[in-house]
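Would you mind keeping the following structure in view while I ask a few things?
Here the complex is missing a single protein chain, while all its other protein chains stay put.
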Amino acid sequence: MSAKFASIAAVLLALTASTALAQTKDTLTIDLPNDAATLDPHLQWNTDSYTIYRNIFDNLLTRDAKGEIVPQIAKSWKYLDDKTIEFQIRDDVTFQDGSKLTAEDVAFSINRIIDPKLKSPQLSQFDQIDKAEATSPTVVKMTTKSAYPALLAQLVKLSIVPKVYVEKVGDQEFNLKPLGSGPYKMTNWQKGVQTELEAYSSYWRTKPPFQHVVFRTVPDVSTRIADLKTGKADLIREVPPDQAESIKSDANSQVLSVPTERIGYLFINAQAGATKDVRVRQAIAYAIDRQGLVDALLEGYGKPVEVLGAEPVFGYTDKVKGYDYDLDKAKELVKEAGAEGATVEFLTSPAYSRATVEAIQQMVNEAGLNVTISSSDQATFLKRRQGDPANAGGLAFGAWSCACQDTDGVIFPLFRTGSIWAKYSNPKFDEAVDKARVILDQNERLKLYEQAYEVLRDDVPGIGLYQAYALYGANKKLHWTPTANEAMFVTDMSWQQ
Amino acid sequence: MNTAVLAFGNRLRRVPVSVIVVSIIFLAIVLLAILAPWVAPADPNKQTLLARLKPPGFEMRGVTYWLGTDDLGRDLLSRTIYGAGVSLSVAVLSVIVSTLVGVTLGMVAGWFRGRIEIVIMRLVDIMMSIPAILLAVLTVAVLGPGFLKLVLVLGLTRWPRYTRVAYAQTLQVANLPFIKASELAGAGAARILFHHILPNIAGPVLIVATAEFGLMILMEAGLSFLGLGIQPPSASWGSIMSVGRQYLERAWWIVAFPGACLFLLVFSVNVLGDWLRDEIDPRSRTR
Partner (left out) sequence: MLRYAVERLIQAIIAIFGVLTIVFVVMHLSGDPTLLLVPQDASAEMIAALRHQLGFDRPIWVQYLDYLQGLAHFDFGVSVVQRVPAIDIVLSRVPYTVMLAAGALVVAIGLGIPAGILMATKRGGWLERLLTAIVVTGQSVPTFLSGIVLIFVFGVTLRWLPTSGSGDFASLIMPSIALGAISMSTFARMTRISIIDELGKDYVRAGRARGLSLGAVVVRHVLRNASIPVITIAALEIGNLLAGAVIIETVFAWPGIGQLAIQSIQSRDFLVVQVIVLLISFVYVLTSVLADFVYALVDPRIRLVR
């Protein structure tokens, strides 16, 4: 009786062990905070959808680890004139159903995303494109409405979809059953639960490292961490810095971290309220102990910055200094401006680190102001923050990344007159960033951005606080080097041997 | 005067031990809540970034953090004490709002009958068809969160329960001879409603109110936990636990102490409420 029991137990054990082993070897499980909104790459612009579909589709261009724009589907390109550009398309790429990717598909993808009938939220990124046509199976000619130096940077965000398939099944079906040319094809999408991908063996660029990939939707951070520790997940994203310790001390897990282009910053309303006075804004800048914030709240996973920028972002300068932590100076300035006890509304939502908001509140209160926190949900927050200056609050905290590694994507939308984010206007600043947007000479651009940062330093419509580090929790056996642009390409990952 | 209420006094002498113990706990919490500014050792909102997530008994610069600190270095003991005030005041105020609105509407529906009755009772159906949490999320989306709005949301989601009881009771009482007599004598509707009917339906209404009180405490905690109730930096047990949840391994005390207090409070309210309900009207025992 006991021998029979022992042998059954042995078989069961072997089965579970082998399936566990098999599972570890060929399936990679990644926990994400949200499900993809859509897997059709043209219908949304959010990180979680992008993380998943970017492994299903290829883009026209991409960035390398250093942030330089490099070819992907497009082999090379040349400008025929200011408004016309020609792309040479690779001829060795196939979609996951075996059909060949041609210039027709590229032209189709571009025309599809700029078609108002599609109602793509990404339209604003491509609206400078007039049209695209395939002049041969491997050549695409694209025309823009006017000279547009940022075109290539925007095309990095364009995924190539299969013309024949999309036209055959229609947009809605394509959204549910996407088909791309990327390393993984989607096999099953349980909305709200998980997305399962399978390696596409004929992928042109490289052999996909895992046979299966599963992206699970786990909104709660403590649950994601619990999943990592129990081995349910091999990789988790969005790890708060003070959870890093708990992951590091786990025998089966490791913390992966990299400095990114994301900047923690404080917005200060220069057009309404007590902060209209530049002395009050300067006082706020003096009142904030950036190093203290980084040490206490980020536990070293961050670096204080002097400007609203970071090293991986082109245009960053270390020649402009910020405001040092000087509480006495801050109090003095507040008194001088007659703003003691003045109410300053700090707008926030659950999307932003509550601890950081509260810490900043206390720091600014020590200078003599009266900061009150107004928390709402993200939709209401954006409505206020992007609306009328009188209703946009006095302060707001955020962590900005343009996913473009260029200062044009940071300070232009944040501070240029007329932008929905800017509650500030200075013609000198506008001039500098407008020019830097259209000049191609890199050195000229650097000089212009230095000027722009100097204006920002004097006017203080906002402060750069710190450069954020991306933090991931991973299985100890996972080999992956995260990049500054926070991309998650499964093809960059592998099991350690 | 209602005979039941008189008999209540007589029964006070036969109070079980468990009820006495629980009353002491409840009173202690109420006292702590009221005396918070004097009893709490530190400012509940004072952050000390260097003292984050420290365990109970931690001492720094001469200050002892008896229950430890939270993720911004604030004294957990002080926050827990102030949190008691938040839980109790939200619950009391929202019960008052619900009672005022609900009982008035119920009496009006039961007394005047006809179209007003239909409108009010249909409104009751509508309100009871939306789960309170969803209504709270929706309201917060429009109005934004905050103490007063929370009281309003909770008060306005629960009034239908009072209306139903007040309505049913008013229907029964309205047919009693002495009510008919005052009507014939020329008494106005307001006088009849508030002077005659109200005292006679007070028993069942009180029963609902005591049951709702405990529920309101839990709902406030739940909403604050979801981030829809009391906003930072104000301390509510629910919001403290919402933060502490992430640090369960590293700083279990942030969830443990407010959680224990919340449990004790609701437990004592429930036991007390049960006993009170039994005493007021044994016929409508719900336990």
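When the chains are written out, they are named A and B in that same order, and each has its own residue count from 1.
In the analysis below, a contact is a pair of C-beta atoms (placed from the backbone, for glycine too) under 8 Å apart; a residue touches a chain by one contact, two chains touch by 3 or more.
Computed from a predicted model, the values in this text were never measured in an experiment.
Among B:101, B:171 or B:276, the one in contact with the hidden chain is B:171. Check B:139, B:163 or B:210 against the missing chain and you find that the one touching it is B:139. Of the listed positions A:240, A:409 or A:473, the one in contact with the omitted chain in the full complex is A:409. Looking at A:86, A:127, A:245 or A:295, the residue that reaches the missing chain in the full complex is A:127. Within the entire complex, the positions of chain A that touch the omitted partner chain are 37-38, 40, 43-45, 116, 119, 121-125, 127, 171-172, 175-176, 190-193, 216-220, 222-224, 226-227, 229-230, 232, 377-380, 382-383, 386, 400, 402, 409, 412-413, 418-421.
Within the complete assembly, residues 121-123, 125-126, 128-134, 137-139, 141-142, 171, 214, 218, 221-222, 225-226, 238, 241, 245, 248-249, 255, 259, 262-263, 266-267, 269-271, 274, 285-287 of chain B touch the chain that is not shown.
The criterion applied here is as follows: only the chains that are shown with their structure count from here on.
Work out the mean CA point of chain A and of chain B, and you get 43 Å between them.
On chain A, the positions that touch chain B within their shared complex are 221-222, 240, 242-243, 245-246, 292-293, 295-297, 350, 354-355, 357-359, 361-362, 373-377, 379-380. Listing the residues of chain B that touch chain A in their complex gives 45-47, 49-50, 52-53, 71-73, 140-141, 144-145, 227, 231-233, 243, 245-250.
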